[in-house]
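Inspection log for the structure reproduced underneath, given as structure tokens.
Complex shown without one protein chain; remaining protein chains in place.
Our next item is subunit A:
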């Protein structure tokens, strides 16, 4: 099966993404100052240059990559910059857009580096334990730094602040994918069967409980409900995909529910979030004016179907974190339900393309990694978007690409880079010359999960070895 390269399509879509973002920037200026903002040309050129750089890297080293991934990332990043620039106008003392542009450039730089330097994603499987160790260090370090707004998730050095938990997401996805690629059969086919649900044995349950405890630990020590939820969700998703056992979902949900109830009632920070979600107007009834969540609802409501237009809303009333956690409210108010749907669909497309890259992979590690990375985006979007629109209790997290936050934007660019690398590997007609010698010659037609297969690594065994040497293919 031969896939067209479609790099021309990608370039065209990139051009559209840059034009839409540039138009948004001009629109903000026209609506607020009645003139095209002075930096419009520079901004458009900057974004265009970044898009071209990324496109060049993809053309050079990932010619068969999915042509939708990069344009979606550029468009979301561009819209994010427009929204932050728009909010900057309402807070002249606190300009975030220039910094965000620098972080975006850094993100695209890392994207380019990953696409150019990582020739084969399976290399990553070798570094599974290094990944998890680094991830744990990154998660633990902020505990020694002062809490910011109730959460210990920041490292501050010099003038820069930085959220290591964001990078840990990718490292954990790599580790989970590597661990599960090796151990999935042990996890799937040992253990007790109760009715239709197959429950795992205590021996394989150990690592799962460890991860669960680690995520609860993150929650309690760092007071970061969102990240904790994301880690645990990611693990349950990958466990299910790897083993195909619904029992794991039951175990996961039970553990999550137990954790949520315990933490929800014991941890005041989390408890107040739930209270706030159930009674967003409590502060109004108490005569203290609208709280942050109420202001967020007001912003969405005032947007209506078509929005007030860029630069003409009042979402700045949300106050603290309007440019980061609550950025979606500005999109909702100024671009309306139509704009919000468009943004949600862009994310959906990004996730769908990520999962598609996973489906097309020729080995379990690749499948799990692509699925994991796509799931990170999906879960994160759901948790924060559901939080600000009142679907679920609010947990502080960054809207991928859209929200202010350097660590987040850089991390998301790396996620997209990995997805592009994997989609290229999946769609490339012949195994690349430098690819694994035992790679399948006939495309992604290999059956998976068709039965217990001899496994290169036993339960708890060290994953890795030479790329392609995991022997999980039938």
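In this section, a residue touches a chain if its C-beta (ideal position, glycine included) is under 8 Å from a C-beta of that chain, and two chains touch if they have at least 3 such contacts; residues count from 1.
Everything that follows uses one rule, which is that contacts and distances are computed from a predicted model.
Looking at the choices "4Fe-4S dicluster domain-containing protein", "Penicillin-binding protein 2", "ABC transporter permease protein AmyD" or "PadR family transcriptional regulator PadR", the name in the UniProt record of the chain not drawn here is "Penicillin-binding protein 2". Here one chain is not drawn; of A:229, A:270 or A:294, the residue touching it is A:294. Among A:89, A:116 or A:348, only A:348 touches the chain left out of the display. Contact with the omitted chain, checked across A:26, A:270, A:385 or A:414, is made by A:385. Contact between subunit A and the unshown chain involves residues 237, 240-242, 244, 281, 284, 289-290, 294, 297-298, 300-306, 308-309, 312, 314, 317, 332, 336-337, 340-341, 344, 348, 351-352, 355, 358-359, 364, 367-368, 371, 375, 378, 381-382, 385-386, 389-391, 448-449.
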